[in-house]
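Encoded as structure tokens, the structure appears first; notes follow it.
A single protein chain has been omitted from the complex, and every remaining protein chain is retained in its original position.
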Amino acid sequence: MIQRLFRFRGGIEPPPHKQESSAAPIRPAPLPPKLVVPLIQSSRGSARTIVTVGDKVLKGQCIGEPEDAGGTAIHAPTSGTVTEIGRYPMAHPSGLASLAIVLEPDGEERWITPEPLDPAHASREELLLRIQASGIVGMGGAVFPSHIKIGKDAAVETLLINGAECEPWITCDDRLMRERAADIVAGAKILHQLNGARRILIGIEDNKPEAIAAMAAAAQESRSGDKAGVNVEVVPIPTRYPAGGEKQLIRVLTGIEVPAGKIASDFGVQCFNVGTAHAVCRALAHGEAMISRIVTVTGNVERPGNYEVLLGTPVSSLLALCGVRPGTNRTLMGGPMMGFALPSLDAPITKGSNCIIAASPALFPPPPPEQACIRCGTCARACPIGLQPFELYWASRAKRFDDAAGRYHIFDCIECGCCAYVCPAHIPLIDYFRFAKSEIRARDEEHKAADQARARFESRAARLEREKAEKAARLAAKAAETRASLAAGDTALIAAAAQRTQAQAPDNATTTPDPT
Amino acid sequence: MSYLFVVLSAVLVNNVVFVRILGLCPFMGVSKKLETALGMGMATTFVLTIASGTSYLIDHYLLAPFDLAYLRTLAFIVVIAAIVQITELVIHKTSPMLQQVLGIYLPLITTNCAVLGIPLLSAGLGYGLLESLLFGFGSAAGFTLALILFAGIRERLEGADVPLPFRGVPIAMMTAGFMSLAFMGFAGLDRFH
Partner (left out) sequence: MLSWASPDWIVSTKHAPPIRYGSGPARLTGPDFLQPMLAALIVMTGIALALGAALGYAAFHFKVEGNPIAEQIDALLPQTQCAQCGYPGCKPYAEAVASGEAEINLCTPGGDDGARKLSELLGREFKPRGVTVEKLKTVALIDEQTCIGCTLCIQACPVDAIVGSAKQMHTVVSRICTGCELCLPPCPVDCIALVEEPRTPQNWRWKYPATGLKVVA
């Protein structure tokens, strides 16, 4: 069957720079002297430590369990001793610290006994639990917990496996597909079993012929392997950034345009990265939790290439492995389009770190000076979402956040960077959008906090009012009781009391005139 | 056909703000945001249409028979103020939705000189009831158009690189002047008539 392809709007064709790092096979990165494993490894929540300082852990042993249904577990990347649980700078543009478990490897790499789960003989719930317990999140960079996405009760027609890898410089998915195609297809089949899709489409950009060939061969093999199997198809797609964006890939392969505010599952499509499919296969068929990932190290280095890196390995040790050339002025995590400059090279590799680029002014020349926006509309033509980046720019610049969010839909922006790439005035548009987005989020948080404070203040005021009323009622009841008992003939009592006073102080009673 | 002329000339050629230079207070005051400009425009349209009709009735059946045309200004402003107040009370009670949209603008309209000026003009031009209504509606539509155009520009001005001394009201004034010049150009429509 010839797959009909569609076009997404906008997009750009930047120089790919793939061959620098795609030639060499994946090499395992050596054990660093210290591993820093952050507790937040998914976009939906953090993990709770279940180890204490001094504990000996085995490779693949769970060291943090999910805090809630949205969280995912984290595991020891190697065997060793937990030396500290503290705050460490993260691979985040802020460079701020958050909680992490520090592990000192013992160098023995002793695995915990793996417990593979045969997908053919396991229930859906068991499989979902295993995916969560293996710490599997989207490996494309968004680190969305996979068990939530695949566990959605949606009628899924198409399962997409995203091997587009559209961003320049990055080749980790390319090498993964070339070398571990069978595992990826096996993972895709497990995912397929979970969502019951009719077909599996593997989309790969056509600038990766080796990966396409390897995946096609693996798909062929899997088809011949089981007769009643699903239709696994490898589809080469035109090279055009950002074809690897979820909504763009869905558009290209199925023709469906997922509208704003909806998710792909609403339209019978689910999309997973090849790395995620690979990790699912490792977790279920081999019982290995997610403790490592493939990272491309490229740019201004002597030996660019792809490495299988244990999570928690500091970026600096990875760079040392590749030999950073002189002239490097900053280090990017992620690609040149969507990545960010690392404030600190001590930051650890996490589940979403796909690429480290040593950047030099020769490779990434500093942008020419920013000029005034004349609303030429070039950015609007490049935007793959169909937004109007120049309007977003003006709104963000003037801090008119209501307009940015409400009228120009800033939260549909995927920060792909196409607009800034084509801008003839060299305006750092994405910087403005990121600023506006974080300001809007902070403002919404403030509003939520204010609403909560208002509700608590009002309920406290109501409670105080109620307590006051209750107290008044109690006093009134007591007074009424006393008055009633008086009226009921306790006058004798009063008379007796009066007599007593008179008997005690007869002089006073006679000499002091009654004040009434 | 002449009714259409009344409306079109009121909206474009003799735009109440840009050509007649009436109603500048709300024009400058309520044009900072598009939403509020739209609300103000709707409220003004509503009031001005009613005011034109009522003023015609007052003028034609009350003032004219007694030769009291010189009391127009006095009588109209009293009537308009009362109508605005009553409208606000009624809307407040009956339509919370409309109240949300027009709510805070209605009382401001009492002091909008366009609302007084348009009935006075139509009385001066000797319009009939339907013409008065159309003239009022057209003028208000022109007011709304001016307000919305101006608000759109002002929203953009907020983010623009305006030299410091011109920021805020000064640049808004200049913009209004340019828009007024542009609207004068509609006078050329007369050629095709």
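In this document, chain identifiers A and B correspond to the written order of the chains, with residue numbering beginning at 1 in each.
Rule of thumb we're sticking to: contacts are C-beta pairs under 8 Å (C-beta built on N, C-alpha and C of every residue); 3 or more make two chains touch, one makes a residue touch a chain.
All values reported here derive from a predicted model rather than from experimental measurement.
*Asks:* Based on the whole complex, identify which of A:63, A:90, A:103 or A:212 touches the chain you can't see.
*Replies:* Hidden-chain contact among the options goes to A:90.
*Asks:* Given the contact definition stated above, which residue among A:69, A:341, A:362 or A:453 touches the chain not shown here?
*Replies:* Only one listed residue reaches the unshown chain, and that is A:453.
*Asks:* Which of B:17, B:123, B:140 or B:176 sits in contact with the chain that's absent?
*Replies:* Only one listed residue reaches the unshown chain, and that is B:123.
*Asks:* In the complete assembly, which of B:24, B:42, B:71 or B:162 touches the absent chain?
*Replies:* The missing chain is touched by B:71.
*Asks:* To test your reading of the contact rule: which positions on subunit B touch the chain that is missing from view?
*Replies:* 2, 5-6, 8-9, 13-14, 19-20, 32, 58, 62-64, 66-71, 74-75, 78-79, 82, 85-86, 89-90, 92-94, 104, 120-121, 123-126, 186-187, 189-190, 193
*Asks:* Which parts of subunit A face the unshown chain closely enough to count as touching?
*Replies:* On the side of subunit A, residues 40, 90, 92-94, 96-98, 369-371, 428, 431-432, 434-435, 437-439, 442, 445-446, 449-454, 456-461 touch the unshown chain.
Heads up, the rule we're going with is that only the chains that are shown with their structure count from here on.
*Asks:* Quick one: subunit A and subunit B, Cα centre-to-centre, how many Å?
*Replies:* It comes to 53 Å between the two C-alpha centres.
*Asks:* Once bound in the complex, which stretches of subunit A touch subunit B?
*Replies:* These residues of subunit A touch subunit B: 372, 394-395, 397-398, 400, 403.
*Asks:* Would you tell me which residues of subunit B are touching subunit A in their complex?
*Replies:* Spelled out, the residues of subunit B in touch with subunit A are 155-156, 158-161.
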